[in-house]
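Every protein chain except one is present and positioned as in the full complex.
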Amino acid sequence: MAPKLPPHHPLEQSTSAVAGGQASAHHSPPRGIMRWLLTTNHKEIGSLYLIFSLVMFFIGGIFALVVRAELFQPGLQLVQPEFFNQMTTMHGLIMVFGAVMPAFTGLANWMIPLQVGAPDMALPRLNNFSFWLLPVAFALLLSTMLMPGGGPNFGWTFYAPLSTTYAPPSTTFFILSLHIAGISSILGAINIVATILNMRAPGMRLMDMPLFVWTWLITAFLLIAVMPVLAGVITMMLMDINFGTSFFNAAGGGDPVLFQHLFWFFGHPEVYIMILPAFGIVSAIIPTFARKRLFGYASMVYATASIAVLSFLVWAHHMFVVGLPLVAELFFMYTTMLIAVPTGVKVFNWITTLFRGSITFEPPMLFALAFVVLFTIGGFSGLMLAIAPADFQYHDTYFVVAHFHYVLVPGAVFAIMAGVYYWLPKWTGHYPNVKLSQWHFWLSVIGVNLTFFPMHFSGLAGMPRRIPDYALQFADFNLVSSLGALLFGASQLVFVAVVILCVRGGEKAPAKAWEGAEDLEWSVPSPAPLHTFDTPPNFRPHEH
Amino acid sequence: MRKSLVWMTGCLGFALMVPLAMANAWNMPVGVTDVSREIHSLHMIIFWICVVIGVVVFGVMFYSLFRFRRSQGAKASNFHENTTVEVIWTAVPLLILVGMAIPATATLKKMYDASDAELDIMITGQQWRWRYEYLGEDVAFNSNMSTPRAQIQGDEPRGEHYLLEVDEPLVLPVNRKVRFLMTADDVIHSWWVPDLAVKQDTIPGFINENWVRINEPGIYRGQCTELCGMDHGFMPIVVEALEEEEFDAWLAERKEAAEQEAMGVDREWELEELMERGEAVYGSICASCHQAEGQGAPPAFPALADNQQLIDDLDWHLDKILNGVSGSAMPAFRGTLNPVEIAAVTTWTRNAWGNDTGDAVQPAEIAERLSD
Partner (left out) sequence: MWGVIKSVLAAFFGVQRERQRQEDFENGSPVAFIIVGVVLAVVLVVVVALVAVQASR
């Protein structure tokens, strides 16, 4: 993130200038802000994505800390319920659409061309456009909080009719901002698919691709499939609010449950959009630091694909208590249980890769190992939630909050951090400071568990989610959660320090920064020059 | 070495949490119905399955991390892909899941069988209260949170049942199958009482069904579990389960009170009488949006105090109360309040906070409008 700008190699520029005078004009980029506004370079756009997502991570984090501060003890101390609801909603929206998704897209931008041996993304100008849509979308989203009646306050799932008939006037702007963010995601996904399918180095077959590329290819297809559904459902909301339709308004003959079906048909694949690339990152890191091939490369690819297919068949498990017919409950219970099988295959593969390896614990490995353990804990609670009768007790309680934060924070976010630590030497030419990274890791692990583990208990004991105040028996759990959240939030400042220090200096990294690393990105110098693979690399398929 | 020690302490910490999780306040309540017991045992089975799998999987993982450290001279071997192992670790979870699905299916079928109920109760969610109607018995009432705002703001010490207490609990008999028909007037709410293992969304335009047969008398508390706006956190549920004879006596008493109230429609009411009743109705129904002093919370909730249109136009005022304002949070109260209550609350809002119109709206007048 924020790498010192890689030096332009005058030599490379002059070689391409041979091709014609126009090319050299093309290659002298504008300076200052215009350079970043107009850049079409995948590395620069990747950095922009990552910096943007880090900023959003802190904004969303501050919102979460407001929530945790209010819940520190029973009673209303700091904020009123209206504002509390805006905080929970904005926290969710910003973390999902502003922090996690752009972080993965940023990693994809940086690494996919390097990993498949392509000179850049397939559609560089589109790439610039899809990034710059994001600041627009989120500036608009954040600005709704200053509008009369406040910003969105109906939860990140924005169930109608709370988000239509009963919504604050700013909801139309919220819809517009989601549309813009959605367009950005679709364009980014199209670009990734085009790059992976068309620009692989000669000789690299699909089954030779690194798993990060594979998981992103599948994720990109998921994005292309479901983002239009989200666009459709928010357009229906827009019509209900502004043009007098009644898609979701029962008084006009509409159907509030239809909203949930449409939302979760987008929303469940969205969950996998946020975790599949994480699987890819972890599948790169564990073999590197165990110095041993991934146990089952093909199974990993197959498991990713089958998770993606199943993710379209399980959406109504978010709706077990809306009064679905019995057959539907059973169908979605069975499919949801099935999805545990490929997920288990992945975990077993990582662990078997560790078995009889030669293991070291560099910072990326620490985060990847914590990912395996804590994501699996999130998987266990997911399995419990799949049991429909028991879900009648778990649904919409803190048990669910604990579950999805375990898969998203020590799941997706830890994988992103593992990826950042893993590839920082490639981006900046320096290793991240080991001592500070270890501090960051241990503080984060302790913080994340203190925050989210007690939520299992408060949920089982009966605490509903999204409430600004709670009964006295939940006080101890909430106190621990709030302290943990503060610790976790504060320890991310260490992360920023590590990244800044690493950009500015540190131990020099060679091209192959990690002894056990195999993929193509380690064949270019560290830091990676602005233009790599101008001529396709010589790809030798090493056996997976 | 130090690192693995930390890892092991971490594991031990998690292991210690397991017995703690067995303690009552940390776990799902067993509850007081057959269904809630079945759900609890499903929960415990799947929990222990997860614990066993977790111990095995994490055991192998931490053993590997400890045993195959390069710092201890571990050399990487190069094995990969083993069809037998892979078939086993795909098939075994599949079998466990099938084993779980069978009892889960049986319990779910039981939960969906609401036939042969002896008592039907309509539960309606409204921002932010519950309404209970004993169908065919002419007994209906609203149930509001009774925790004073002063406790929430911290000006008074908090009581034992802080946020989980209501002015009128739902009273149910034990040992009788009670069917719930559930809907909502405005947004989606969700009616949950953990001890009864009933959680069901109440959705405008839909009627959902659920049922309960309570085994033990007692007081059971729960909350709204679907985000429903500002006061979502202040919408508790209290169920009082009575022995059958006690319940019958209670129901008879409530029926008589309802008849008395119905008779009240025909007589002339004094202004003070209406004001007294109206203040109570306002406090339990209107104040959550329009606020205690009628100042409202614009733009969502308009002020009633000093509202010139309200003061000038009684017809307009009554129309809003009876029919609601479509496209806003204001529901139609024609179905949920009786004529006496509507007359009283109209009178109160026309005379309180300096509105001083002097109007005394009569219940008979309301009853006439309702019959139109």
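For reference, chains read A and B in written order, and residue numbers begin at 1 within each chain.
Quick note on the criterion: a contact is a pair of C-beta atoms (placed from the backbone, for glycine too) under 8 Å apart; a residue touches a chain by one contact, two chains touch by 3 or more.
Note that the structure is predicted; figures quoted are calculated from it, not measured.
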{"item": "Selected from A:334, A:441, A:457 or A:495 as touching the chain missing from the view", "value": "A:334"}
{"item": "Given A:37, A:298, A:434 or A:500, the one touching the chain that is not displayed", "value": "A:298"}
{"item": "Among A:168, A:342, A:357 or A:484, residue touching the chain not depicted", "value": "A:342"}
{"item": "Option from A:176, A:239, A:258 or A:313 whose C-beta touches the chain left out", "value": "A:313"}
{"item": "Sites on chain A contacted by the missing partner chain, in the whole complex", "value": "205-207, 298-299, 302-303, 305-306, 309, 313, 326-328, 330-331, 334-335, 338, 341-342, 345"}
{"item": "Interface with the undisplayed chain - residues on chain B", "value": "81, 83, 86-87, 90, 105, 109"}
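The rule is simple: only the chains that are shown with their structure count from here on.
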{"item": "Approximate Å spacing (C-alpha centroids) for the pair chain A, chain B", "value": "33"}
{"item": "Touching residues (chain side chain B, partner chain A) in the complex", "value": "3, 6, 10, 17, 21, 25-29, 35, 38-39, 42-43, 46-47, 50, 53-54, 57-58, 60-61, 64-65, 68-71, 74-81, 85-86, 89-90, 93-94, 97, 100-101, 104-105, 107-109, 111-112, 127, 151-154, 158, 160-164, 186-188, 190, 192, 194, 197-201, 203-206, 208-209, 222-234, 299-300, 326-329"}
{"item": "Complex contact set, residues of chain A against chain B", "value": "74-77, 81-82, 85, 148-149, 153-155, 159, 161-162, 165-166, 168-169, 250-251, 254-257, 290-299, 321-323, 326, 329-330, 333-334, 337-338, 340-341, 344-345, 347-348, 351-352, 354-361, 369, 372-373, 376-377, 380-381, 383-384, 387-390, 392-393, 395-397, 442, 445, 453, 456-457, 460-462, 464-473"}
